[in-house]
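Yeah, one chain of the complex is gone here, protein chain that is, but the others are all in their spots.
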Amino acid sequence: MEQDIKLLKGNEAVAEAAIRCGCDGYFGYPITPQSEIMETLMQLEPWKTTGMVVLQAESEVAAINMVYGGAGCGKRVMTSSSSPGMSLKQEGLSYMAGADLPGLVVSVMRGGPGLGTIQSSQADYFQTVKGGGHGDYKMITLAPASVQEMADFTVLGFELAFKYNIVSVVLADGIIGQMMEKVQLPPYQKRLTNDEIREKYPWATLGKPANRKPNVITSLELDSALMEQRNLNLQKKYKEIEKNEVRYEEIACEDAEYLLVAFGSSARICQKTVELAREKGIKLGLFRPITLFPFPTNEIYAYTNTVKAILTVELNAGQMVEDVRLAVNGTIPVEHYGRMGGIVPTAEEILEVTEKLIAK
Amino acid sequence: MTTKDIIKPENLVYAKPSVMNNNTMHYCPGCSHGVIHKLIAEVIGEMGIQDKAIGVAPVGCAVFAYNYLDIDWHEAAHGRAPAVATGIKRLLPDNYVFTYQGDGDLAAIGTAETIHACNRGENIAIFFVNNGIYGMTGGQMAPTTLLGMKTSTCPSGRQEDLNGFPLPITTLVAQLEGTRYVTRQSVHTANAVKKAKKAIRKALENSAEGKGTSFVEFVSTCNAGWKMSPAEANTWMEKNMIPVYPIGDLKDK
Partner (left out) sequence: MKQEIIIAGFGGQGVLSMGKILAYSSLLEGKEVSWFPSYGPEQRGGTANVTVIVSDNRISSPILNTFDVAIILNQQSLNKFESKVKPGGILIYDGYGISKEPTRTDIFIYRINAMDTSIAMNAAKSFNMIILGGLLKVLPFVNIESIMQGLKNSLPERHHHMLPTNEAAIRKGMEIIEKI
């Protein structure tokens, strides 16, 4: 156990955790600020130990399609990228959703739009949570706020992906990817054998034995009635996920009169703001959504009885704030504070904005 | 001769090309990109086509090429420069349109765009800087990385069974009917620079004549990514890169 505690970058923790949780394959293309994921995997050479495949693809388009292929075989496969690369993966992600395939994507956001900046941002909330590709689909979205959670959510992301046959996204940003913290790595899990996959995932394409029909991985359905049924099945699955998988963290919320809502790196900064506010006697709490889909709608609504106003803090122009507003449904004021283009607000700056909100 | 005499205009033997501006380049000292920029600027100036040249910059270390040559530019998404250039040239057939791309941009993520622009015989010039590595993102493996060469994503050296072989994209595009002029050059000696400049001129002249794509590879160094001094990088390139990517014309029709 002792040697499982390490000082790692968020990106490195993803790589270590992937190997340990029985991942079968990683396919990626270099892009800052997440290149250390593939670089660490190449350094650790898991193909010599667990048999995990690691491949540098020729593009993000190719990488996500390699994941599509591996996932169709019932394998635990993943990719990772950052904003411009995530845009390229959207087609593949829509196809995976349409074919009910499980997979893990680690998205380490940087500032956009376009080539933008390599500095940190949270401007891909809409892209991830609202479905950046075409069609009515969703992906489970986990937002880590520490290096520990980068490791933990790599494992959890795969578990949820295979529980619901859905893509899980670990939505981090440059800060979480690049910072180092103490991390307790997960225990080693064996990769599944092909026989185990056949047993657990009867839909997987491992070759057709004489006694079953061919398995076909496809999202195509030309009969509208059947296609609607597929959509209804997807929506049923999403409802199920909304019922079972909401995760969040509350910090100093018990007696809070005002609430900050923030995810990922901004939640870390807001935690400091709460400390500063409490020193001044301001009853400020922090609500941190951990799952962005499913969003903790009811849990946020529950605070409308006790808090006077909410401030969301994001590294974007105001994205998650829309979901918070939907959650409180007009009962209390919800305001947004955001910085963009790689600028990160200080805890003091957020406190000032909070105090202005309180004075209103 | 006194200093005053030396700086008299009639004694001028060499000057910064007029197409090149005074912005400080962001390239590492000793990088091939700087020399190739200068050559393209010289040729554009000498041909008198500054008002007709349109460049397409890649995503790679040359992403800021548009800061250094005073002509019109587009900045393309990673790998898409030949498609962007196709769009420009089809709509502005009388302009001189060129792309400037690295090996990751041109021969990995943009392979499809490269092959199809060449196969359609787009009347553009493609300038391809092959340094065998992803310079911009900190030294990962490129499609042109040599076997055995170490990068951050092949830390024990590129192995054919894991990573495949160095991609001779220039040899490939020379096979295509759409290409008219395909050549490999380098810029590591004075003599090589002279030849490279001729190739750039020919490629740009061709693009105006409308007889197909011109493709100029520059076998180059990335001393930062290779973790060498500029001089060591030149020697290493001569010894290791040029045997795999031999200098000379592959096609000239």
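As written, the chain order gives the labels A and B, with residue 1 at the start of each chain.
Definition applied: a residue touches a chain if its C-beta (ideal position, glycine included) is under 8 Å from a C-beta of that chain, and two chains touch if they have at least 3 such contacts.
Since this is a predicted model, take the numbers as computed values, not measurements.
*Asks:* Out of A:163, A:247 or A:268, which is the one that touches the chain we can't see?
*Replies:* A:268
*Asks:* Which residue, A:56, A:141, A:178 or A:291, contacts the hidden chain when the whole complex is considered?
*Replies:* Final answer for the missing-chain contact: A:178.
*Asks:* Which residue from B:28, B:208, B:228 or B:247 sits in contact with the chain not drawn here?
*Replies:* B:28
*Asks:* Mind listing the chain A residues that contact the chain we can't see here?
*Replies:* Chain A touches the missing chain through residues 5, 7, 32-33, 118-119, 174-175, 178-182, 265, 268-269, 271-272, 274-275, 344, 346-349.
The definition used in the following text is that only the chains that are shown with their structure count from here on.
*Asks:* Would you kindly tell me how far, in whole Å, the mean C-alpha position of chain B lies from that of chain A?
*Replies:* Computed from C-alpha means, the inter-chain centre distance equals 38 Å.
*Asks:* Within the complex, which stretch of chain A touches chain B?
*Replies:* Per the touch definition, chain A meets chain B at residues 29-32, 35, 38-39, 42-43, 45, 55-56, 58-61, 84, 114-115.
*Asks:* Would you tell me which residues of chain B are touching chain A in their complex?
*Replies:* Those in contact with chain A are residues 59, 63, 75, 77-79, 104, 108-111, 134, 137-138, 140-141, 143, 152-156, 162-163.
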